[in-house]
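Submitted below is the structure of interest, expressed as structure tokens.
A single protein chain has been removed from this complex, and every other one stays in its place.
Order of writing sets the chain letters: A and B. Residues in each chain are counted from 1.
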Amino acid sequence: MNKRVLAALGTVILGVAVIAGVGSYVANAKNDSRVLAATPAGTMDTPQGMLPHATLDISVYPDSMAGMHGKDGGAHPGYVSYGPVTNFEVPAHSVITMTVTNYDGGESLNNDYFARVRGTLDGSALLNGERMTHISPDAVGHTFTIHGLAVEQDEFFVSVPMKAVAEEDMPEEGYTSKPNVTVFTFVTGGPGEYIWNCEYPCGDGTIAKFGAAMSTMGYMSGHFTVKG
Amino acid sequence: MTELMTPKSPQWWKKDDVKKTFILWIICTAVIGFIGVEFHVRNIVAPASENMSSIISLIRIFTWAASPVAGLVAAMCITVLTSGRHYGDNPPEEADHEIRNSPRTAAVWIVVSGALTLFALIGGLIVLQHDNEAILDTQAIQVKVTGQQWVWNFDYSNGARSEDLYLPVNKPVVFHITSVDVKHSFWVVQMGIKMDANPGYTTETAVTPDKIGVFDVRCAELCGLLHAYMQTKVHVVSQADYDAWLSAHAATEAGA
Partner (left out) sequence: MTTLTQNTATAPGKSIIEKLNVITALALGVISAVVVWRLSLAFLPEDAEGARLFSREDKITLLSMCGWFVGFMTGIGALVGPFRWLMGKDLAHDENMFLAGENMGPKRYFRYTTDHKVVGIQYLFITILIFFLGGGLAMLIRTNLGTPEGGWLHAQAYNSIVGTHGILMIVGTIIMVTGPFGNFIMPIMIGARDMAFPRLNALSFWLIVAAAIPLLWGQFIGGITTGWSAYNPLASQAPLGMDGYIMYICIFAISTMVAGANITTTVVKMRAKGMTWNRTPIFIYGTVASVALALPAFPVFFLSQVLSAFDRALDTSFYNTAGGGSGWLYENLFWLMGHPEVYVILIPSLAALMEMAPVFTRRPLFSFNVAIMGIAGISGLSVLVWAHHMYISGWAPLLNAPFMLTTELISIPTGMLFLVLVGTLWRGRLWMTMPLMSIFALLWNFMIGGITGIYLSDVPADAFLHGSMYVTAHFHYTLMGAGLTGAVAALVYWFPKMTGRMFDKTLSWIAFWMIQIGFNVAFVGMFMVGLAGQPRRVESYAPTFNTANMVTTIGAYTIMIGFLVLLHGVISSARSGVKAPKNPWQAKTLEWSVDYPIPLENFDVLPTVTSDAYGYGKAKS
């Protein structure tokens, strides 16, 4: 074989190595590599019959100091964030009870569609122990909205609004002692890859308040995997 | 083709390479037209509305209209490539002619490509006009479509709301599309309609679904972080199922 062709092979290998290096660097530069799996909790009776039950317990904070970004808040300490992590894994064909503790204030939604509880068992949730189907669209702190690709996996849509902590209860320092706790239960279908994000516009200082924390992985959005 | 006229052979069409090209032209046209049409028809989604069916027939017609041109280019290339190639570091001897021009060939070429263009244009305009008319249908079901970073939701005139779209079969529907943040594009894949959702404006598009089934809605304009996941379903159901669904959902929205 031509010597030049052999030498060219060297260039090809070198080039592939460089691209692979850059690729693995970019692929590893993630701030949300951890996944929280739902805790199994026996079985539960639902309209669909007896199903395995699991629970997920998470919180929303007005900054990034409490979650997975470390005590100093990582790259964007001022961003609102869900915690302890933003990627979740739940079992398929099961009942999931999620508890979301909201430490953040809030204002109006830009689309009141998300002020109503949607996709949970009987369309309701428990807000601080009281059953509700919707809250005022002007007092929403955040939402937890699960949706995803709509092909070759079961349809899955759950959206629950988190009531905002009242203005007067938001302390100057630290987190409020009166968070709003929302508990909701839903049934998962078959396995699939879904995502969740917050639909309350909380990227302050950006267009439509959907930039910043809303448009960066690891804060107000993440993967929601239904495992078979 | 006056280019081919030389003193020795007054009848250019009797030359060997012209005959070969002519036969190849017919074969290439047939092959390109057939493959082109089959490639599109086999890969494109199954239509669920008249809009989509007419898009598929437009593609079919355009492909066949373009295939003689592509066929001719292909035939000439094959003839050229199969009639003597020269390898080596030094140039081959000069060609045996120095023809620089052929006004008649150029004229025929331009007229034919102009005619094909006009044909494509008229075909498109007829379908376009038909699509535009549908938007004005006041008897149609009116659905408000709201795009928002990374979910769709739909509002019906009786107060029902949903995150996946429900439509009755064979009833015209007009979508009024808007966005609350950035630009999205409302694409009902199998129905062949698409219209951008612009913040602060309402745009319209219309369709009549003609098949019962579940189809896809996707966002077709990069809208930020989770654009890839901005999808939902459209359920086309019978009129009775639609009515039941509609009143149940309206009741839910009205409920406390």
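What we mean here is this: a contact is a pair of C-beta atoms (placed from the backbone, for glycine too) under 8 Å apart; a residue touches a chain by one contact, two chains touch by 3 or more.
It should be emphasised that the depicted structure is a prediction, and the values quoted were computed from it without experimental measurement.
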- Item | In the full complex, displayed partners of the excluded chain | A, B
- Note on the structure: Considering the complete complex, of B:Gln142, B:Thr203 or B:Thr252, the missing chain is touched by B:Thr203
- Message: If I consider the whole complex, including the chain that's not displayed, which of B:Thr63, B:Ser162 or B:Thr208 touches that chain?
- Response: B:Thr63
- Note on the structure: For chain B, residues touching the missing partner are 3, 6-8, 17, 36, 39-40, 43-45, 51-52, 54-55, 58-59, 62-63, 66, 69-70, 72-74, 76-77, 79-81, 84-87, 89-102, 105-106, 109-110, 113-114, 116-117, 120-121, 123-125, 127-128, 131-132, 177, 181-183, 185, 187, 189-190, 192-196, 198-201, 203-205, 216, 218-229
- Message: Need a quick check: the contact residues on chain A for the chain that isn't drawn.
- Response: 2, 4-5, 7-8, 10-12, 15-16, 18-19, 22-23, 26-27, 29-30, 149-152, 193, 203-208, 210-212, 215-217, 223
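Definition applied: only the chains that are shown with their structure count from here on.
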- Query: Using the average of all C-alpha atoms in each chain as its centre, how far is it in Å between chain A and chain B?
  - Reply: 38
- Message: Under the stated contact criterion, what part of chain B meets chain A in this complex?
- Response: 146, 148-151, 153, 161, 163-164, 180-182, 199, 216-218, 224-226, 228-229, 231-233, 252-253, 255-256
- Interface with chain B, chain A side, in the complex: residues 110-111, 113, 116, 118, 123, 133, 145, 147-151, 155, 157, 159, 194-195, 197, 199, 201, 207-208, 210, 214-217, 221
